[in-house]
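Yeah, one chain of the complex is gone here, protein chain that is, but the others are all in their spots.
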Amino acid sequence: MLAEFGGEPPLASLRRQLAEGRIGRREFLRYAVLVGLAVPEALAEIGAAGTARAALPQGGTLRLGTRVKDIKNPHTYSWGAYDSNVCRQVCEYLTLTDHDNVTHPWLLERWQVSDDLQTWTLALRPGVKWHNGEDFTADQVIWNLRRLTDPAVGSSFLGLVKGYLMREVPDGTGADGKPRTRLVLWDAQAIERVDAHTVRLHCHSPQVAVPEHLFHYPALMLYPGDNGVFGPGAQGTGAFTLTDFEAGKLARVRAVKNYWGEGPQLEAIEFIDLGDDVSAGISALASRQVHGLVDTDPMQYPALHQIPFLQFYQVSTAETAVLRVKLDAKPFDDARVRQAMRLGLDNTEIMQVALRGLGTAGQNVHVAPVQPDYGRVPAVRRDVAQAKQLLADAGYPTGFETTLYLPASPGWLAAACQAAVEQWQEIGLRVKLSVMPGAAYWDVWTKVPFGCTLWYHRPLGVMVLGLAYRAGVPWNETGYANPAFDRLLAEAEGTLDAARRSAVMAELEAMLQADGPMVQPLWRTLFTFMDHAVQGFTMHPSQYVFGNQLALLAG
Amino acid sequence: MPAGSLLALLARRVASLGLTLLAASFLVFMLTQFSPANVARETLGAYALPEQVRALTRSLRLDDPILLRYARWGGVLLGLKADPLQDPRLGLHFTDPRGARYFGNFGYSTLFRAPVADVLWSRLANTALLGALALAVIVPLSLALGILAGLRPGGLLDRLISVSAIAMTSVPEFALGVILVAIFSVALRWLPGTSPLTTGAGWPLASQLVLPVAVLAIYDSGYVARMVRVAMIEVLGQPYIRTATLKGLSRRQVILRHALRNAMIMPFTVLMLQINWLIGGVVVTELVFAYPGFGRMLLQASLFGDVALIEAATLIALSIAILTQLLSDIGYWLLDPKARG
Amino acid sequence: MRVGRSGVAFVGLALILLWVVLALAAPWLPLPSPTAQDYAAFAHPGPSAQHWLGVDPLGRDTLARLVWGARVVLLLAPLSVLAAYAVGCTLGLLAGYYGGWTDALISRASDVILSFPVVVLYVILIANIGPSAFNIVIAVVLAAAPGVGRIVRGLARRLAAQDFIAAARLRRESGLYIMVVEILPNCRGPLLTDVCIRLGYTTIMIGTLGFLGLGLPPPSPDWGGMVQQAGPMLTVYPAMALIPAGAIISLVLGFNLLADGLSEAP
Partner (left out) sequence: MTALLAIRDLRVEYASARRPVLALPGFSLDLAPGESFGLVGESGCGKSTLLLAILRHLGPGGRITGGAIVFEGQDLLTADAAALRRVRGGRIALVPQEPASALNPSMTIGRQLMEVPMQHQRVGRAEARERAEQALADVRLPDPRGAMARFAHQLSGGQQQRVAIAMALLARPALLLLDEPTSGLDVTVAAAVLDLLTALSETYRTAMIAISHDLAVVARLCARIGVMQAGEMVEEALAATLFAAPRHVYTQALLAAMPRLGGAAPRTEAPPGETLLDVAGLSKSYTVGGGRVRALEDFALRARRGAMVAIVGESGCGKSSFARVLAGLQAADTGAMRFAGRDLAGRTLAARSPREVAAIQMVFQNPETTLNPAHTVGQPILRALRKLAAPAPLPLAARLAALLEMVRLPAAIGRALPRQLSGGQKQRIAIARACAGAPDLLIADEAVSALDASVQATVVDLLRHIQRARGTTILFISHDLALVQAIADEVVVMYGGRVMQSGPAARLLAPPQHPYTAALLAAVPPPPGAPRAAIRLRGEPSDPRHPPAGCRFAPRCPRHLGKLCDDTPPPVQVTADGGRIACHIPLPELALG
């Protein structure tokens, strides 16, 4: 994480960098609002004005095709796009990260951060009311945050804030005789009530991404009276209320009167379960049974692209598939083998096949050009002859046989793997595919010698590198342990100077290109199609739907 | 003796129902042992920490020996003990409005995170609708085709019907679904391509049912029609048909009075068996048309490893199968005087 | 009349033989590898001079995949039906010849399995033990053997009551000899038709499993999987799904027509 801003107050540092032309306006905007500048002001500083919203039509029921899964326990949601999309219309977050990666206050009016990035003061937006007319208060926010950080609840929010809000305490011994620990807030006052509309977070280490974490999909602000359970009629502060719900079939939300914010224009939204068959989604859109799909598969693109009444929406992301090896497993322990594997692939072709062109080729570095801290590295080229030579040098003149494990969903992973396997044949790698049910794969994903792992979009490259390639961290699935890499990574995390940081990142990326534990062939462009009648939609990199911004043209 | 034999039959069937359900439920339970799916992991998502997964596994008691879990499941089903998953101390928020302990408690579906009873019945009703409509097409269609073909074995009409019937049964449901959607939804745009059973889009319910019913009916009618044809041919070759003809009855009278009823006995059983087939047949059809039914639910549950739901669905499917068998026995008893003794 | 019927059977046999010949000849046919991806054809997957039947969504030659897929189906379907017959005949003979407790035990166990809706049984089985060629054989054996057993049991019971069985017992033949030498050869007629029907049905089942995503792991060419993968392209490239669907239909039709011809023959 951004550990420090080089002693300078963060906002001042950002302004200086912008003035010196070392960061772009978008990056300035993103960081400036993170450290507390209100969006309109930040826009004013970079000389842009918020675009006025065009008048939108009123009324209508929007129907979206998706999976309708259980939504009962919002704080434990695990499918970002599926379950939180329903609840998001009813309950809201303290902050909102938009499709441009800019985080805005939402239920907050504003936030302030201390210069050491350890104390965050969150001011609640006045006038926000629950559907039952009660005021939205600091006590309710604290109730929610405490619940989200309670290990017994099991929210994935805990993983995000673990590093700066939690600590481990001993908790007896387990059945195997080893001492057990559990996570608690690091300090009783870590979440402090300042007044009825202000909450303060005290972190034990600096953290710049707190506002982004507050938008993590389980971090919905629930009505304490509902005891953390969400269902039809549950309270919320949002523009809609849930009226019907049947898992696997349908969820329906209806607009409430007197919503505190803008909108809603729609009268209702229906989330219709179309199952896992990608063909069903096409049929439903073609028959105009739904107005749009929340999630799409690249295989759906050709058919949907052809339907005249649909509008295409897309956004480039840092979502990717990593074909990674375990560094302590033969033959992958030899850097020449790993290099040969990278040289054996044409990343562009793999992207073309697996994503049908809806993406960009990866450079085997797991830092995306769309991420602001990306450092430029040379493009990779397929070189069969050199790959063969490397394999021969490593003692595999005729290649070798191995098995690649991958989860069954999403389907494009298998497409990417099949394309890679086919290309590897040419350098003598005979790879068998073993497709596992998703749940089974995620149980062994850090253990299999050769696997294909899906990594979702994250706003910063350092976040990914820190999670996946730093020595000893839990999600380091490859066992990559490179002290030089870790040193540079720490430096990148602590550098707010964009140019310097990009240079450091380029070094890190070069290391991965040279002896990294994986091939990372592609970046995904998320896309969807919506009926032309749908107004106000933008593609969010996490496939979030904001119902209060949407409208339907009549007819 | 006739009424007694029917009662004895009923008693035998009920006993066999119980035994079959017991055996089958254990079989399915054993089978889920092999499942690679990890319910705790699936519940918590890909990025849950390993200790969270372990904790939930303990809470769900998924690490108990299989026999213990089976016994517990059986106890919960019979209402002998409370569903341990509903213990509020587990913090799973698993609550059943019917209470924690009642007869027929299939437990909690980990896939839908809802009581199985909440998930199961509405889907079963949807599938029953689909199945009933399919049957309403299959019965008259297959009888008409089979009888027409059986009247003149080897004739032009017979050959036409027989070959079409074979062709109909040779098209797998999923292929038929794809073909029908290509024709009627994509090319002609007459019918919706999916059947979510919501009418907001302007496709009436009836229009959503046409293609799924057609897939089930076309595949199955061919099969049943062939059975009816064989039965008809066999009956027409019986000496009593000759007796009837040689009584001076016209061909029409012979067929209507003497042949039809006897020719219905065998196909009746076959038709009842189709109910059993339909339960399985809907799996594919419901998947193709995104129909919110029992079959798709079962498929999801199987892929997910939702033991409670698989068990419930299996037992219900089996009960239906065995009850149909019973119905078919009773119908047979009514249709065939010989069965009455 | 018989000519017409046997004509139908001939068509069936021809359809099956066509696939058998293609499958056997696959390695020598001038076809691309069934897994090779043609990036040039990717944008225009329809039939062309290089790819007579077009390519699949991953740019692989459809004809090659059909032909190599035929090897899979034509190996798996007969193998699993054969295995189901081995088990089913054994059980049926034991139950039908010995009767009594043996019969009661085997029959009740078969009833349990036969009460399952077939597709449900396959789905639960494969979803739990995992999709692989071996497991498909296991599943077919478990699902089909009781049905075969029931037929064989009926035949065996009828045959066991015949005088030539009593005659065999009177010359002190063992039970094994009577079941295998005296009874089994006489089950041939009715079973031959059943074999064809089951082959057709197993072909459908293998296709269905592929379609449900429970087929052979990629990149093995799997007809049902081909239909499923091409499903989303249906509106744009209908041939991509309809051709493999047609392949399955033609093979199943072949088995069914042959079964029909065999059952009508004297």
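Each chain carries a letter (A, B and C) given by its place in the written order, and its residues are counted from 1.
The rule is simple: a contact is a pair of C-beta atoms (placed from the backbone, for glycine too) under 8 Å apart; a residue touches a chain by one contact, two chains touch by 3 or more.
The structure displayed is predicted, hence computed values, not measured ones.
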Task: Neighbouring shown chains of the undisplayed chain, as defined at the top - done: B, C
- [ ] Identify the residue among B:T95, B:Q238 or B:S319 that touches the chain left out of the display.
- [x] B:Q238
Task: Sole residue of C:D56, C:D103, C:E182 or C:D222 that reaches the chain not shown, by the stated touch rule - done: C:E182
TODO: Considering the whole complex rather than only what is displayed, give the residues of chain B touching the chain that is not shown.
DONE: 238-240, 242-250, 257-258, 261-262, 265, 335-338
Task: Positions on chain C contacted by the hidden chain, ascending - done: 2, 162-164, 166-173, 181-182, 185-186, 188
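By our rule, only the chains that are shown with their structure count from here on.
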Open item on the list: Can you tell me, using the touch rule above, whether these chains form a line, ring, star, complete graph or other shape?
Closed with: complete
TODO: For the pairs A-C and B-C, output the one whose chains share more C-beta pairs in contact.
DONE: B-C
- [ ] Name the chain whose C-alpha centroid is farthest from the C-alpha centroid of chain C.
- [x] A
- [ ] Just give me the whole-number Å value for how far the CA centre of chain A lies from that of chain B.
- [x] 42
Open item on the list: Measuring centre to centre with CA averages, how many angstrom lie between chain A and chain C?
Closed with: 46
Task: Centre-of-Cα separation between chain C and chain B, whole angstrom - done: 22
Open item on the list: Where in chain C do residues touch at least two different other chains?
Closed with: 213, 231, 234-235
Open item on the list: Two-or-more-chain contact residues of chain B, please, as numbers and ranges.
Closed with: 36, 178, 181, 186, 287, 303, 305
Task: chain B-facing residues of chain A, complex - done: 61, 63, 69-70, 72-73, 76, 78-79, 151-154, 156, 159, 228-229, 246-250, 270, 272-277, 279-280, 282-284, 286-290, 436-440, 442-443, 445, 454, 474
Task: Residues of chain B that touch chain A when the two form their complex - done: 36-39, 41-50, 52-53, 55-56, 91, 93, 112-114, 119, 122-123, 178, 181, 185-186, 189, 191-194, 196-198, 200-203, 287-290, 292, 296-297, 300, 303-305
- [ ] Using the touch rule from the top, collect the residues of chain A that touch chain C in their complex.
- [x] 277-279, 282, 286, 297, 299-300, 302-303, 306-307, 349, 352-353, 408, 414-415, 417-419, 421-422, 432-435
